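One protein chain is absent from this view; the other protein chains keep their places.
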Amino acid sequence: MSLLVEKTSSGREYKVKDMSQADFGRLEIELAEVEMPGLMACRTEFGPSQPFKGAKITGSLHMTIQTAVLIETLTALGAEVRWCSCNIFSTQDHAAAAIARDSASVFAWKGETLQEYWWCTERALDWGPGGGPDLIVDDGGDATLLIHEGVKAEEEYAKTGKLPDPSSTDNAEFQIVLTIIRDGLKADPMKYHKMKDRLVGVSEETTTGVKRLYQMQAAGTLLFPAINVNDSVTKSKFDNLYGCRHSLPDGLMRATDVMIAGKVAVVCGYGDVGKGCAAALKQAGARVIVTEIDPICALQALMEGIPVLTLEDVLAEADIFVTTTGNKDIIMVDHMRKMKNNAIVCNIGHFDNEIDMHGLEILPGVKRITIKPQTDRWVFPDTNSGVIVLAEGRLMNLGCATGHPSFVMSCSFTNQVIAQLELWKEKGTGKYEKKVYVLPKHLDEKVAALHLGKLGAKLTKLTSEQAAYISVPVEGPYKPAHYRY
Amino acid sequence: MSLLVEKTSSGREYKVKDMSQADFGRLEIELAEVEMPGLMACRTEFGPSQPFKGAKITGSLHMTIQTAVLIETLTALGAEVRWCSCNIFSTQDHAAAAIARDSASVFAWKGETLQEYWWCTERALDWGPGGGPDLIVDDGGDATLLIHEGVKAEEEYAKTGKLPDPSSTDNAEFQIVLTIIRDGLKADPMKYHKMKDRLVGVSEETTTGVKRLYQMQAAGTLLFPAINVNDSVTKSKFDNLYGCRHSLPDGLMRATDVMIAGKVAVVCGYGDVGKGCAAALKQAGARVIVTEIDPICALQALMEGIPVLTLEDVLAEADIFVTTTGNKDIIMVDHMRKMKNNAIVCNIGHFDNEIDMHGLEILPGVKRITIKPQTDRWVFPDTNSGVIVLAEGRLMNLGCATGHPSFVMSCSFTNQVIAQLELWKEKGTGKYEKKVYVLPKHLDEKVAALHLGKLGAKLTKLTSEQAAYISVPVEGPYKPAHYRY
Amino acid sequence: MSLLVEKTSSGREYKVKDMSQADFGRLEIELAEVEMPGLMACRTEFGPSQPFKGAKITGSLHMTIQTAVLIETLTALGAEVRWCSCNIFSTQDHAAAAIARDSASVFAWKGETLQEYWWCTERALDWGPGGGPDLIVDDGGDATLLIHEGVKAEEEYAKTGKLPDPSSTDNAEFQIVLTIIRDGLKADPMKYHKMKDRLVGVSEETTTGVKRLYQMQAAGTLLFPAINVNDSVTKSKFDNLYGCRHSLPDGLMRATDVMIAGKVAVVCGYGDVGKGCAAALKQAGARVIVTEIDPICALQALMEGIPVLTLEDVLAEADIFVTTTGNKDIIMVDHMRKMKNNAIVCNIGHFDNEIDMHGLEILPGVKRITIKPQTDRWVFPDTNSGVIVLAEGRLMNLGCATGHPSFVMSCSFTNQVIAQLELWKEKGTGKYEKKVYVLPKHLDEKVAALHLGKLGAKLTKLTSEQAAYISVPVEGPYKPAHYRY
Partner (left out) sequence: MSLLVEKTSSGREYKVKDMSQADFGRLEIELAEVEMPGLMACRTEFGPSQPFKGAKITGSLHMTIQTAVLIETLTALGAEVRWCSCNIFSTQDHAAAAIARDSASVFAWKGETLQEYWWCTERALDWGPGGGPDLIVDDGGDATLLIHEGVKAEEEYAKTGKLPDPSSTDNAEFQIVLTIIRDGLKADPMKYHKMKDRLVGVSEETTTGVKRLYQMQAAGTLLFPAINVNDSVTKSKFDNLYGCRHSLPDGLMRATDVMIAGKVAVVCGYGDVGKGCAAALKQAGARVIVTEIDPICALQALMEGIPVLTLEDVLAEADIFVTTTGNKDIIMVDHMRKMKNNAIVCNIGHFDNEIDMHGLEILPGVKRITIKPQTDRWVFPDTNSGVIVLAEGRLMNLGCATGHPSFVMSCSFTNQVIAQLELWKEKGTGKYEKKVYVLPKHLDEKVAALHLGKLGAKLTKLTSEQAAYISVPVEGPYKPAHYRY
């Protein structure tokens, strides 16, 4: 795929797989809108006042049908938008086509190389001479990372004249990042400085990206305000939990058609994502085993009838392995060699370093048989037995299926919209410093409330006596900040 | 698609969508073999003695990856095989290609017209001048039906010289059947008589097909022995129940990506299929409602916390409707007009007459918008609201996903193999009359036993004292015939 | 307790623990009536015509609150009734008192010795000089057994003059039976002959009792017609399954207050009772393991995510053991010695020989510590560790709790009433020979239908076209005899 930007007849830039899928994408976007009441309510409530008028928003977030509804909510509120995906396999090409044709600049396709991935990210951030972006919608933090690394390199260059050296790192992906920055530096040595100076803030929606932000805040290196959307209750306890409960079996079935009932399944990590995965597998009739480092989460698993063991204990008897930890080096090549023939190994955590893909690739004599895209059987030379790895170790629900369903993404994305509105509204007020913030609880409750009608729910209203008795306002928020839900 | 038979280099006839998918099919067949321990055990146990040597077997059964493993088990045991699908949408084209290339004559592709469907059935039954088939593997009974209707027409023709008249029926599909028979009659007025005279028997695996067989037995019109594989416990209580529990949500997710959690889902019928569907939907977080005619099944639903109401009661509030009854006229066009916008309507029962597709098609002003193959939105003219119908009202798990997973199909198909072996072994003995038989319980238990090892199970052995105490042989069978499991 | 019959002021015989509990019993009977719609519907439908007028009915069935509603349904339909319990621990004394005071002759109390138990059974069968009973309601078959053994002994005596010799058997309980028969023989050498000659039939409701009946039928020794109520769908698939799902955890909690969540629980046997127990334990958060001899039931467990292992595999890690097999010698003393300290061992099958109580009692040095009635800790001398045995190895749901709840017993008992009505109606017609019969399916469906209204259910009605299409009457029955539900 040659990396040339294309333009629509109206002159908007894009790069997608196949523009002819735009009609199909539009049909699915229309279906998704019915399932995303929170976003549609935002259009109704805020559309008339065009609060994003003048705002240039860059998004780095899986370019799916659901994201399309998010993008068109942002544009419906007045924003101009450029977008890339935050994972090489997660783009739905018909969604990308529809948005590129109708609404925003999109640089994304399913099955990017890492080189292409970072090219797309850089394109999404580059608003040309007029400058921008004003706001970033991030998922995993790669857009934020590129700016931070860019600024760092520019500072170094200004001080010492030294360009970033890709060969200074072993990490293949980071070599690509440094190359992009180096090439940018040559063209404009203040490119990323101008970006960060203009940036009003970022809203970030994953555990992984948020962790990076808190690390930068702690180190004092965060360059602009950030809203942690991940820790809205209506994100972390919904998207992570119920989203994965839906999309993990979906990915397994589309990739392998394996019968889950009767199988032994190991879920590494019992956080929100792990809880969703374990619940789905258990309900489908698997015997689930959890691995955990945290005694509290371990005890939660036990209370649900799920044994907690180490990976080593269960290598030989399990049929399905899922990593959900957000940590690295969970399933190593030596683990895989001890598994049953055709054991399924997959990851639903944000990054692809939970499974030791590198170790697998460099194992002497290993054979890779691609059953179909995103479904590979890796055969070990000594035993002639193999394991089936999904989505090359990346997010299997996005690589092998279509990610989370619209309804739960409506919760997450309504948080994003509200966070972006808040950042933009307060852009001149100094309310937000270069720190990480969470949304106030009344907005979190509002997101939930916007999703109840679609499901036919009716809330009970407190009387003022009752509200006084439990010391909350009649209209909420109803819980203390530390409440765990 | 022109209806011309093609031939492999070895001269074997076939008609499939795309022979280039054969390699992909072979890879998936190899994966499926690991999941189908019952069939593989049959190859090990019976392969060496080649019990099907000389047998010509015609199959009319969804031409999927799992069926491919069945076909290759039959050929591994010495049979010659011709095959068609029993549903216009249920063929997996890569499976058909692999079998056509490597093992048997296949006439099947995904998305046949009804005309093509019956052409394929007739091709699968036509063994040419050498005669055949000797045995039939049936699913739904269409191969059996064609022979019975053919014989009837030939008798009429012999008596009165009258050819069958397609215009004598309103039923569009039956018109096609009569046309095929009429054309055959002209070529050979004893074609179906020769078939039935040679036929050793049929084994049938669905509730629907079995019902037809018992009706013919009762009417005294059954032309050859039949083994009812459907009522093996290892079929009806596994394939119907656990198979649908797996494949219903799979079909829903692939077709619509709808979030099941939070939705109201109506399951029409609470037999084995309905129980599987209701369990799957409930576990995924839907609020399930069942409709039933049978008070016992209704009480079972209630004991699982599922309300039993009539379809009319819930039209306006439900999001998903699934028919599982095996009966006709369950969801009519007037029902659909009262549903919520984008309500999903689908069928997982054998025939497509559970949903009133005809009424929908002829509704004045109705608009059909095909989102993607097998997923149509039908928009009503008066309200501009629509329903989403899956797989044109046919089996949605086969039309929108890949049907039941390999492991559970291994149970069903091992029953098929054992039934075919039994019919063939007893072909000269008169053991089987022109009646419907079920497999003896010890064979049913054997099928189950062949599937335990794969799941790591260990059975307890009765002592002879214990066996005597409960009056069963130490080696089984362990239950009386009426035992319900 | 001295074994003297007492009399009410109206002259009715009884023997219960404490007549002062009659008011309490009456209050609970009134509550139960609201939960037993099937029995109450029988009173409404049949009460006016007094169909049991003149019938003397003996019942041997757990004398609980629910049974009280059954007894008063029989008397409301005109019968005269004498009753005993069929288990030494299963009587609820307040229920016995209320019935003894108000409605029927009762001989039953919680905590009978075996001697007392058979005295009660003999009292319930002895209608005095007027003769009787006409009908028997049996549970486990002890009333039926006493008559059959009595007749056998009388025949022997008539032929050879030999009285039964209790010392001829090692079985302590059977010694008591022989003693009772011997003593009866001395008083009236035709006592049991007169009984069997008069008897119209028995209806029996447990798997265990039914097995005995079929054995006698096979041996040609059955002395009167029997209706197998156990195998009504509305009995075996409800009482056994849903009843135990309710009453197993109830018994565990009342006896031990143990937290089920997090524990490892072994269920021996995965029939209807085992399925109910396993479901209850799993839902409460235990990790359940099943032991099975039958590969089909084993595969069902696996499909629900429950591993199937042998008892020996799991002795050291399980916390709770439940026997549900209907077989003997399931958990032996040597098993118990290998269990964890304070492992709970209990039985929910009909007889107390599933757990090796005898082996436990005679183990040298074993110490029995009674925590409270029906909850004993048995401490092994070598390890000082112990197991907790519930209800002395007898039905723990009746010994430690109150048995099955009213609603599900209403299903079982409505079958009993309908069976008794059928036997009595046909008493002169010869319709029933000395064989075992099941109730016809339309009556089974009727029992279910009587229980739907209470739960707010609405059935769908077949159209006549639909009924014809699936070849059933519009009004049912809807399923073939072999249907498994």
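So that you can tell them apart, the chains are marked A, B and C in the order they are listed, and the count of residues begins at 1 in each.
Convention: a contact is a pair of C-beta atoms (placed from the backbone, for glycine too) under 8 Å apart; a residue touches a chain by one contact, two chains touch by 3 or more.
Since this is a predicted model, take the numbers as computed values, not measurements.
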In the whole complex, not just what's shown, which of B:G262, B:G326 or B:P477 touches the removed chain? B:G262
Candidates C:M19, C:V258, C:L363 or C:I470 - the one touching the absent chain: C:V258
In the complete assembly, which of A:R182, A:K211, A:K372 or A:K434 touches the absent chain? A:K211
The missing chain sits against chain B at residues 261-262, 282, 285-288, 302-307
Considering the entire assembly, which residues of chain C contact the chain that has been omitted? 24, 27-28, 31-32, 34-35, 65, 242, 245-246, 249-250, 253-254, 256-264, 283-285, 317, 341-342, 369, 371-372, 377, 388, 401-402, 404-408, 455-456
Contact footprint on chain A, counting only the chain that is left out: 211, 214-215, 231, 233-234, 236-238, 241-242, 272, 291-300, 302-303, 307-311, 313, 326-329, 411, 438, 444-446, 448-449, 451-452, 455-463, 465-466, 469-471, 476, 478-482, 484-485
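The criterion applied here is as follows: only the chains that are shown with their structure count from here on.
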Roughly how far is chain A from chain C, centre to centre by C-alpha average, rounded to an integer in Å? 58
Which parts of chain B, given as residue numbers and ranges, touch two or more other chains? 242, 455-456
